[in-house]
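FYI, not all chains are in this one, though none of them got moved.
Chain nomenclature is as follows: A and B, assigned in order of appearance, with residue numbering initiated at 1 for each chain independently.
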Amino acid sequence: MPVVTAPERRYVITFGCPDRTGIIARISGFLAEHGGWIVEAAYHTDPDTGWFFTRQVVRAGSLPFDADELRARFGEVAADLSAESSWEVSDTGERRRAVVLVSKAGHCLYDLLGRVASGELDVDIAAVIGNHESLADITRAHGIPFHHVPFPAGDKAAAFEEVRKLVGEHDPHAVVLARFMQILPADLCREWAGRAINIHHSFLPSFIGAKPYHQAHTRGVKLVGATCHYVTADLDAGPIIDQDVIRVDHGDSVEDMVRKGRDIEKVTLARGLRWHLENRVLVHGNRTVVF
Amino acid sequence: MPVVTAPERRYVITFGCPDRTGIIARISGFLAEHGGWIVEAAYHTDPDTGWFFTRQVVRAGSLPFDADELRARFGEVAADLSAESSWEVSDTGERRRAVVLVSKAGHCLYDLLGRVASGELDVDIAAVIGNHESLADITRAHGIPFHHVPFPAGDKAAAFEEVRKLVGEHDPHAVVLARFMQILPADLCREWAGRAINIHHSFLPSFIGAKPYHQAHTRGVKLVGATCHYVTADLDAGPIIDQDVIRVDHGDSVEDMVRKGRDIEKVTLARGLRWHLENRVLVHGNRTVVF
């Protein structure tokens, strides 16, 4: 096990409200009043909707109260600024948990396991659930439980229900669809809203749905892409967290595209997941603000 | 005027035929027999269609005959290999000509003019045709004729006919739609087939048609793209020559995307045009082989 120095404990405030003058002054004034030491701050105003966003990171030790009291007190600031429910205070002292859903393709899972094992991605993978058993051994070699839930062609509802229960047992901060290949039913999309993260193997909105590399090959594109996005009931149309592309040419077969594309799938998923776990991603309609 | 050393004269053979053994031996044997010094050679076989492609560049001075005789003699080789009409011999000693079609947006035209003036892009821009007059002065400052052809909303047929005639006077190797913004009628697509090159301001097949940056902004993508492709009667669906992307984020307005995208539009168009003029692009169905 690598020795990784625990980073200093921090509170992360994510916040949105209608834009007006004085918002930053109000929030930073509140924090300054209590001695809050801001170590990271980012702002954005969406001119189309007139909505203001911010993410503030404060040293936990600089404030005279704990996360719950910060929530209670900051709630008054939020109310003054008409933020309603669009704000959150998270505590980096609370360990992050993720559940990963997989099928047969292992590249994204291998990558996530390697990042966690080497201390690079700061999350507990509570469980891996697969509709095939191919990835059971590597998962267990990392000391992580693997659940095999078969998805029979004609009767997927029971399988999804089992997945729902298994996931629910861990109440994870993220449900990661690491090339899971099954389309989530609408009720699961709702239940996991804002937590279910998918990696789609194309540069969305190009090549939605099945076999995007085949579609890309047929169209003769010169770059293939990967898109990390939140899952919604509308297939491959949820808010995009990150995207990347890699160059291909006429010499690349579909299999070559699949292989090259894996490298950006892995990296794009890992980056999106990190940002999600660090509360850097604020969803606004069907778009994201990534601080 | 910059002094640019004229590159050595060369013949460029582009060739396609059904794949079988002995093609390279036949072509290179023919060239070797006559002392042909090959300075560049590239091959590709498309496994889906079983079609073989090659591009060979030979020093003109190493062969004992001129381009016409090379064509005549190579024609026998091509016939033996069942290439039918899918081959061509071009002569770099024959100066390349292009006609550029523009509207109001000048970034691609400025870029092309700069590349030609600095000797970087080896082509004569025979004329620029605009449906607005905005770019007349800069064109003429480069000593190039500018033709203003207005496109009245209700009656574009006559305008297209005038463009057709103006272009035809120069018999250009390339008709460059440098953000021309008018959809070519099917007959012009046919007449200019394999010569009309468009730059579309998105990563096709995403965001076909009008206002792609607005579409991209609405979808919340994290990269915007540009696609250089041959024009066909099917809007924005012709064979892709090259594509590129640039990163954007939530802070970028549509106007920012437009501005950032211009940099890849310019570069992608210039690259695609150069490859076309150097006979590096072989069209195969709706895809391209770029040697």
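Note that contacts are C-beta pairs under 8 Å (C-beta built on N, C-alpha and C of every residue); 3 or more make two chains touch, one makes a residue touch a chain.
This structure is a prediction, so every number in the text was calculated from the model and none was measured.
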Oligomeric copy total, full assembly; chains in place: 2: 4
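Keep in mind that, in the parts below, only the chains that are shown with their structure count from here on.
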Intercentroid distance (Cα basis), chain B paired with chain A, Å: 41
Residue ranges of chain B in contact with chain A within the complex: 44, 46-47, 203-207, 219-223, 225, 239-245, 249-251, 253, 286-290
